[in-house]
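With one protein chain removed, the remaining protein chains of the complex are shown where they sit.
The block that comes next holds chain A.
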Amino acid sequence: MVTGKGGTGKTSVAAALALALAAGGRRTLLVEVEGRQGIAQLFGTDPLPYEERHLTDAPGGGQVRALAVDAELALLEYLDMFYKLGAAGRALRKFGAIDFATTIAPGLRDVLLTGKVKEATTRTVDQRRVYDAVVLDAPPTGRIGRFLNVTAETARLAKVGPIKTQSEGVAALLRSPMTAVHVVTLLEEMPVQETVDAIAELTSYGFPVGRIIVNGTRPPLPAGRAVTAAELKRGLVAAGLPADRDTVAGLHDEARDQVIRRELEDSLRADLVELGLPLTELPLLPDGVDRDGLDVLADALRRAD
């Protein structure tokens, strides 16, 4: 499970993790559940259907497949499996009844989504697991606790029946050592605060928190201290660059902002370290996250293990 505050790049990290886990001839499934089509946008493909499809190859012959889970279709699939609805099911869909059913019981939607993830994770063919790993681009930190805590939500509403059984199975898997919830953050105040809050919440519900993944980090400055204007001027002259007053003042301002930013980042990093969880830093990709960039992130994640 990969969560994180909106804007921290959790979809990219989830994709990179799916790539990293597929390296060397393994097969992984990258799943999204919020109907955002984030995976398709990231890989520049057509919108993903509710169907497992080949997405991309990983280094060393591995394969990443992708799936966008749709709660309505998952419900129909589920009902069909148990009750053989056939054409009646399609009529219900047209009628909006499925949307209605997943709306009245707030936990039901989430049980269906996580249930699909469970099914893919535990699916076997010839007694072998179909996927070596399933990576879920999960809802953001603000909703992750509620999303994963499916039993609590559904138990309130459904006291008996298959939905209850289903949600209990999902809950057991989510709390087992097979699951790890990774939290993606940036070295910015809000995302770090939400990371701290989310980890507390996940821990209180008994979900195994994996790593904190700090996205978009920059290499440390070698000199690591503020430069004086005079020093800067000498340096610019030595480099054969313009060293007029405006240039020196402008670059000096940039350097000052940089130092302020770095100090803030260091203090936020210290807050994260204090949580005592494994911490992985991913580099800022100056040109944005493209396919090559994902390999860079995947490589960094692989080396973190």
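Note that in this section a residue touches a chain if its C-beta (ideal position, glycine included) is under 8 Å from a C-beta of that chain, and two chains touch if they have at least 3 such contacts; residues count from 1.
The rule is short, and it goes like this: contacts and distances are computed from a predicted model.
Asker: One chain isn't displayed here; going by UniProt, is it "ArsA family ATPase", "Ferredoxin, 2Fe-2S", "Peptidoglycan glycosyltransferase MrdB" or "Septum formation initiator"?
Answerer: So, among "ArsA family ATPase", "Ferredoxin, 2Fe-2S", "Peptidoglycan glycosyltransferase MrdB" or "Septum formation initiator", the name matching the hidden chain's UniProt entry is "ArsA family ATPase".
Asker: For the chain left off this view, which of A:T122, A:T217 or A:T247 is in contact with it?
Answerer: Touches the omitted chain: A:T247.
Asker: Looking beyond the chains shown, say which of A:L29, A:I163, A:L272 or A:L294 touches the absent one.
Answerer: For the chain that is not drawn, the touching residue is A:I163.
Asker: Hey, which chain A residues sit against the chain that's not shown?
Answerer: 5-8, 34-36, 38, 41, 79, 82-83, 85, 88, 91-92, 95-97, 100-101, 103-107, 109, 139-140, 142, 146, 153, 156-164, 188-191, 193, 218, 221-228, 231-232, 234-236, 238-242, 246-247, 249-258, 260-261, 264, 286-288
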